[in-house]
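Encoded as structure tokens, here's the structure I'll be asking about.
A single protein chain has been omitted; all remaining protein chains appear in their positions.
A and B label the chains in the order they appear, each numbered from 1.
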Amino acid sequence: MVARTVTRPLFLEGTGGPGARADRVARRVFLACAALTGGTAAVVLGVLAVGAAQFFAEAPAGGFFAGTTWAPFAEEPRFGVWPLVAATSRITIGAILVAAPLGLLSAVYLQHYAGRRTGAVVAAAVAALASVPTVVFGYVALNAATPLLRLVWPGAEAFNGASATLVVGLMIAPTVAFLGREALAAVPPAYFHAGMALGASRGRVVALVVAPAAARGIAAAVLLAMARAVGETMIVTMAAGSHAGLAWSPLEGVRTLTAFVAQTSLGDIAPDGPDFRAVAAVAALLFVVTYAMHAAGRALLARRPAGSAHP
Amino acid sequence: MTPPVAERSAYPVSPTIQAAAKPMLPGRRRDFLAGASRLAAATMLAAAAGLAGVLARAVWQANGGSADGTPYAGGAGWETIGPAVAGTLWLALATAALALPIGLGTALYLEEYARPKRRAVRAFQAAVAHLAGVPSVVYGVAGLVVLVHGLSAGRSIFAGGLALAALALPTVVATSAEAIRAVPDDLRTAAYGLGATRWQVVRHQVLPAAAAPIAAGACAAITRTAGEAAPLLVLGATSFATFAPAGPGDPLVSLPTQVFAWAVRPQAEFAAQAAGAAIALLAILLGLNVAGLFLRRRLRKVLP
Partner (left out) sequence: MLSADRLSVRFGSKTALADVSLDVPAQKIVSVIGRSACGKTTLLRAFNRTNEMIAGARTTGTARFHGTDLYGRTVDPVEVRRRIGMIFQRATPFPKSVFDNIAFGPRAGGFAGDLHELAEEVLTSAGLWADVAGDLDAPALALSAGQQQQLCIARTLAVRPDVLLMDEPTASLDPAATARIESLVHSLKATYTVVIATHDLSQAARLSDMTAFLDAGELVEYSPTATLFTNPRTRQAEEYVTGRTS
């Protein structure tokens, strides 16, 4: 052994040992990064808050939330957001009615029925659909879904809620499938084996044993997909039209919250004009709703399914 | 043939056992989920194939393959989508250059430097994570005010890149933080126990162990934002770019906004151009994804 003295000089005090400088620099750099992230979030929030505050200084909040006419740029402007909210709700609910069965059944297929090869092919198709930009879905809605719809219902308008709803459903189905599969996969395999050992069919076991154990994750999948549908902009901007009325027929055009923001901002809007204030108010509403839905979905995911192997 | 149990046995056999001794039912029992789930999977396949078919058909028709044989004027050629391709590559580069280091740095600060159990840190983390659920069009509105008007950055690649980076940032922070949290604590304790500084532990233990999932999350965030049209539309992307942007100061042009601009025009030749641009966009995203895959493979090999 190399001879060494036990009583080396002590340099415990201070932070001058090897590597200490680099450590201090790194800490500052990372703190700066965190500050930048926080700053970005604060700026986004601040812009919306200021714009919305200015909006409500002019238009009474009661008219905004209860009014049924949205005509912000008319001579006598009306700021009832209800038609936009109704359009967003209808498209979201319609889309999840398409996406939930499609996505969840695909998840069941991938997790419990698919062979290795076919499973890989289907999973690849789902992943591919998930990575398609929404503007491309918008193109499909306009150039494929609407023409097909008009073959069946010639009365459908060129811009209508139905084809947008259908395509938004297709767009969010991969999200449901992916998160749904994760939820199913998190259920301890013992549940599945125990059910099968009782002689039930695979379908019965999945539906009555596995799915209830994964209920939380499945609910989260549906909620998070719905949040995406609420925030979806391009498909509705391109295919659903810009008519902000309370249309009842899905074959007529409707205008969602997101479509209003995108279509209005397309024109050159100045940050001190009335159109910007209306856009900011609607964007703030979108922010609050989607943020809450995302937070709720994540909270559901964070809690482990009952009886999970890992506490 | 095996004789029934009752014949072989000298003892009386209960009715249940006799029932069990009946020959097994041939084939499978009816399974209602089997058909339904296969149908859903087939629908997914059909949707993916249909989407590709719609795009391919439009471009094929535009380039002379149409039934009447007359090619549309100005089919989906390179000269029309070239500037948009360049714009999208610039934007992806800007997003990667800004969102990746800042997002990773933020995640490292939150997970390794700040005490993660502290309430304020947890709250900050949650607040940022849920920003990932806010629609992209909202980022466009903020960008319009702050970048285009506030910073007078104009409708430039620079403004678009900043807006997309802000959009990608929460996702990068969330996926990086998750990857860092998955690194076992034993590894950290062992490294600290040997007298390593925090940065040495991060640099030599945490980052190598978390590199692959960090890269995966970053790659997903970049490809997702590269396909975004809404925030760029709100910022005011141009739809008539005649030259490819050569730097951050040039006018904002991109494939997604070009798909939109061409698709909403009623003339058929513009629909074909939109389809061409959409195919180019999908090809770029595929390329980015494949690059990310290789990067992850490499990271796994280089940093065991």
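Annotations for the structure displayed:
Everything below uses one rule, namely that a contact is a pair of C-beta atoms (placed from the backbone, for glycine too) under 8 Å apart; a residue touches a chain by one contact, two chains touch by 3 or more.
Values in this document were obtained by computation on a predicted structure and should not be read as measured data.
Looking at B:Q61, B:S156, B:T175 or B:Q205, the residue that reaches the missing chain in the full complex is B:Q205. Residue B:R188 is the one among B:R38, B:H130 or B:R188 that touches the chain not shown. Counting over the whole complex, chain A has residues 1-4, 6-8, 10-20, 23 touching the chain that is not drawn. Contacts to the hidden chain, counted on chain B, fall at residues 115-117, 184-197, 200, 204-205, 208-209, 304.
Simple rule for what comes next: only the chains that are shown with their structure count from here on.
Chain A and chain B have Cα centroids lying 13 Å from one another. On the chain A side of its complex with chain B, the touching residues are 17, 19-20, 22-23, 25-27, 29-34, 36-38, 40-41, 43-44, 47-48, 51, 101-106, 108-110, 112-114, 118, 121-122, 125-126, 128-129, 131-140, 142-144, 170, 173-174, 177, 201-204, 206-207, 224, 227, 230-234, 237-238, 258, 261-262, 265-266, 268-271, 276, 279-280, 283, 286-287, 290-291, 293-295, 297-298.
The touching residues of chain B, when paired with chain A in their complex, are 28-34, 36-41, 43-45, 47-51, 54-55, 58, 101-106, 108-110, 112-114, 124, 126-142, 144-146, 149-150, 166, 169-170, 173, 196-200, 202-203, 223-224, 227-230, 233-234, 236, 256-257, 259-260, 263-264, 271, 274-275, 278, 281-282, 285, 289.
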